[in-house]
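Here the complex is missing a single protein chain, while all its other protein chains stay put.
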Amino acid sequence: MKTPTNKVKIINDPIYGFITIPNKLIFDLIEHPYFQRLRRITQMGMSNLVYPGAHHTRFHHAVGCMHLMQKAITVLKNKGVVISDHEKNAVCIAILLHDIGHGPYSHALEHSIVDGVSHETISLLFMKELNKEFKGKLSLAIDIFEGKYERKFLNQLVSSQLDIDRMDYLKRDSFYTGVAEGNISSERLIDMLNVVNDQLVVEEKGIYSVEKFIVGRRLMYWQVYLHKAGVVAEKMLVNLLARAKYLANKGEVLPCSKALHYFLYKEVEETFTLQTLKTFSRLDDYDILSAIKDWISHDDKILSLLSEMIINRNLLKVQLSNEAFDDEYISKIKNKMNQEGWTSEDLKYFFVEDTISNQAYNDISSKIYLYYKNGDIVDIVEASDQLNIQALTKPVVKHFLCYPKGIKLA
Amino acid sequence: MKTPTNKVKIINDPIYGFITIPNKLIFDLIEHPYFQRLRRITQMGMSNLVYPGAHHTRFHHAVGCMHLMQKAITVLKNKGVVISDHEKNAVCIAILLHDIGHGPYSHALEHSIVDGVSHETISLLFMKELNKEFKGKLSLAIDIFEGKYERKFLNQLVSSQLDIDRMDYLKRDSFYTGVAEGNISSERLIDMLNVVNDQLVVEEKGIYSVEKFIVGRRLMYWQVYLHKAGVVAEKMLVNLLARAKYLANKGEVLPCSKALHYFLYKEVEETFTLQTLKTFSRLDDYDILSAIKDWISHDDKILSLLSEMIINRNLLKVQLSNEAFDDEYISKIKNKMNQEGWTSEDLKYFFVEDTISNQAYNDISSKIYLYYKNGDIVDIVEASDQLNIQALTKPVVKHFLCYPKGIKLA
Amino acid sequence: MKTPTNKVKIINDPIYGFITIPNKLIFDLIEHPYFQRLRRITQMGMSNLVYPGAHHTRFHHAVGCMHLMQKAITVLKNKGVVISDHEKNAVCIAILLHDIGHGPYSHALEHSIVDGVSHETISLLFMKELNKEFKGKLSLAIDIFEGKYERKFLNQLVSSQLDIDRMDYLKRDSFYTGVAEGNISSERLIDMLNVVNDQLVVEEKGIYSVEKFIVGRRLMYWQVYLHKAGVVAEKMLVNLLARAKYLANKGEVLPCSKALHYFLYKEVEETFTLQTLKTFSRLDDYDILSAIKDWISHDDKILSLLSEMIINRNLLKVQLSNEAFDDEYISKIKNKMNQEGWTSEDLKYFFVEDTISNQAYNDISSKIYLYYKNGDIVDIVEASDQLNIQALTKPVVKHFLCYPKGIKLA
Partner (left out) sequence: MKTPTNKVKIINDPIYGFITIPNKLIFDLIEHPYFQRLRRITQMGMSNLVYPGAHHTRFHHAVGCMHLMQKAITVLKNKGVVISDHEKNAVCIAILLHDIGHGPYSHALEHSIVDGVSHETISLLFMKELNKEFKGKLSLAIDIFEGKYERKFLNQLVSSQLDIDRMDYLKRDSFYTGVAEGNISSERLIDMLNVVNDQLVVEEKGIYSVEKFIVGRRLMYWQVYLHKAGVVAEKMLVNLLARAKYLANKGEVLPCSKALHYFLYKEVEETFTLQTLKTFSRLDDYDILSAIKDWISHDDKILSLLSEMIINRNLLKVQLSNEAFDDEYISKIKNKMNQEGWTSEDLKYFFVEDTISNQAYNDISSKIYLYYKNGDIVDIVEASDQLNIQALTKPVVKHFLCYPKGIKLA
């Protein structure tokens, strides 16, 4: 039995200094195995192959979000926004748990093993289970997480164009990758937050911090999240897991942990059963990577080669373009691959054609509002002194091809 | 086949900015699977249970060392120290590979699975294997690593009281843990290096940087490396692996990866065979942690409980003291444990009595010398204006006990 | 006589760490009274009234520029650009001295006391004087400063859209003001520089650093350089000095230092005589501010009130607008002022109508070029993935009015 003595109440964070855990409920949620699992899931998946410092975890991000949320609530209360202790606690829990449903290499997983079930859905399932365990104390947090609470600004703090989630992950990812271009001023932004008519707004003088936030986010997308080596590594992982699933369906033996075995050999229903959820709660980066390491010596050549390439960071070549590649060019590459002995089955796994896109500011899904001293509330796109931010609302699409490095077109 | 195009020549580092890989030999060493393995071995073992930001890897540390070494060589050459390109390359390779023999949770491993074989020994084995593969190009690096090269200062840059290894890891560990007290000024120290009579020295005006280095190192030991929660987690891991080895010896089945299986079920000889080395090169944090996760449901209660405790961060209680605990007190705890149902077999694994110690500056093994304008060369202990540094040469020992949290002495 | 012993060769800089002075010529230039004067001229004029940390001097900026220039030359030489030691020295001197002609509160001065003589002109005069003193050793530096040297990229390093001047001052001003939005990555930018066909270019992968540079520059303009309180303080200083000059012309006695007296009471010719230059070399912030302090008790009410307002940071009110203010509105304010006892003579000094403007990237005067692996050289405006940077080429103009705080329009 664990006793309440010796409880760690302060967490060291290289970014914010000390993070304080405000009360026993939140402490117990952090101690819960469902949450502790996030210690073993990296925030940025395969990106550490490109940025070797990027090994920070979803655990750290979640705790960082809770810290910023406490700060945001304090700022808003100091400005006269009435927020009850119950609401404060709920919004802190909502942000703490918002990513609890992320699996290992989340996006890769969602496109292979738990096909069709988003991490948001799983987060909600975990929160509901925890709510049972904690006797209903998470109900308001769940409402806020689902965006259903009547006080809209609390939902917006958890999920919107300028939510606490983004404020932490942009800053944190910039810090750990060393890509200074994305270092936004989260604490300055939070100091400028306010609430008008139940709408989260940024005070007038925060306009340049918002601009830097949007520009910084865009730069992080191009330099980090959509970095071509990171993208190809993820594609290779998707293909690898798809191959593993295909072999499992055929009944082949794949050495791996029990939790991963469950997801490889069972068709996962769209609505998780409790057993599926519990098994998912034991699945993390370590199951995936240690299996891949063992698969290097598997008899299936495709599985084996993809495994070796990922482990030894021997990635496919990537070609990037502003326009779609024409069919002729693609055929040329495929023919060349055939000539060099790659079968059409191989091509399913070692040739990729896809797109990446980046929209720094999506003014349709939700907006960032500036609040002027004269009472006006204006969308940042209009408030900004020129076309600059408006330009950033246009999504940019890039096309890419991946194929083995040896393939040379004369 | 990998082609030389698209080679990453610059590595992002949150601490130093850009790290440049100076030439193809070093590039190829970094790309080698032996070295890429270090991407999957954390620098600080279980410390991330205490400092959640401390997930940086031995890969990153090794590359950071190479960067600082390049800087040190440039500084020395600018001061007129003659260093050939061959020597520069060799000392960079020596520091790059100095930790290549570290296994996962190195210290835990050395006390359980590869009992008696130090990571330095294994590093040397890897370097010799690589030297064969790279046709003798690593010979001088190996001499320097072994401290056998005739130009002593090059050996000292790789291993001494003020070596590049410490300059990187203190700074890096401080950065990732967020423990600002240990943030030493590596780049200032390097700027002050010089060589006199083949001895690495620090110029006079660097005296305060050296003092800060020694004091910072001591603070990092107490706050981080010897943090009681980290120490107990490592002890628990040692006990867990010892239990696994014990069960393996008895012939029990332990689900785990092939590489870990090899080391659990085979008695490892003091001098690794090539097969042992190759298997070791496939062993990393992922083998250990994913096995532990599966062992939570193992039939052996001791193995299962230790596994669950480590995975869910439910650690033993630690009691610290400046003096040794008296036998009576220890008996009391053990009796209490017996009363609560822990058997004497259990006690081998769930009760720990041990010491930790810290010596900030060891003036016997080697010294840090200051170089004065008038030509004098003085040990920092004597140069420092008072007893301060001398005080730090005295090793400090602390005693500790670990036992289950539920155990209360009336 | 000063002897060459004990020469400080390393300068501490909070931004770059240590700055090394590379040789005796540069050391002697830094020691020269003409250059030492820059220690007494703040880089940002009246901005410390808004940003209290902004007390850094033109001395520090100039030395920082020299440091970055050394780094830039090293980077270019490592990439194979041939640069002789003579050229390296010259371009370092050119950047070191590029601001030596700045007077105290430069822009204010140029609009009042040394009307019509730009600081660039005066810098050139100083450089020519120093060239005589140092027996022609500055000739090449002067050519580069004047943009006349045949190797264009050296001139561009000193003066262009992406010159070393901007790289230092944006970073430095961001550091000292605490406005993180302007913290550009000077060292990353420099690492990406190259020279193609005698044109300074930025390598392809530096595109996001360039974008951040342009965006950061724009943010610094709006948040710092054109901050309304800073702008009004400067306007008030212009008016104050104009009043002093007016009174001097009338023959009134104005207590002040000898150097300031010279410029107040003498009509300064467009081409400085040697005497004017020598007197200018003794004029700095201390002459101006200590005079203003004494003028608080001057009989002239306008001079006295403006002096008191500046010293005690009691600034005029500023009103900002995207459009020009209409005449009717302006008349209203002036009438109100008249009603409250301000004469039309007063209005010349206490009412201001003016504009400020900001153009983040001026693609007409000169361009920033990106250099692609395939050999293409492309203007950043076209290279950027969208309208974002193009938007920033449009100058933005804001109109403002200043008048006493007490003036209220019903």
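Labels A, B and C are assigned to the chains in the order they are written; within every chain, residues are numbered from 1.
Keep this in mind: a contact is a pair of C-beta atoms (placed from the backbone, for glycine too) under 8 Å apart; a residue touches a chain by one contact, two chains touch by 3 or more.
This is a predicted model, so every value here is computed, not measured.
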Of C:Y51, C:Y105 or C:Y169, the residue in touch with the unshown chain: C:Y51
Identified contact with the non-displayed chain, of C:H60, C:H98, C:K171 or C:K367: C:H60
Selected from C:N197, C:N312, C:Q339 or C:N374 as touching the chain missing from the view: C:N312
Residue among B:Q43, B:S209 or B:N239 that touches the chain left out of view: B:S209
Where the missing chain touches chain A, by residue: 10, 17-18, 187-188, 191
Where the unshown chain meets chain B, residue by residue: 180-181, 183, 185, 188, 208-209, 211-212, 215, 218-219, 222-223, 358, 385-388, 390-392, 394, 396
Interface residues of chain C (partner: the chain not displayed): 1-3, 5-6, 8, 11-15, 17, 31, 33, 36, 39-40, 42, 48-53, 55-57, 59-60, 63, 175-179, 229, 255, 257-259, 282, 284-287, 289-291, 293-294, 297, 311-314, 317, 405-406
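Assume only the chains that are shown with their structure count from here on.
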Centroid distance [mean C-alpha coordinates] between chain C and chain B, Å: 50
Inter-chain centre distance, chain A versus chain B - centres from mean C-alpha coordinates, in Å: 31
For chain C, residues that touch 2 or more chains besides their own: 188
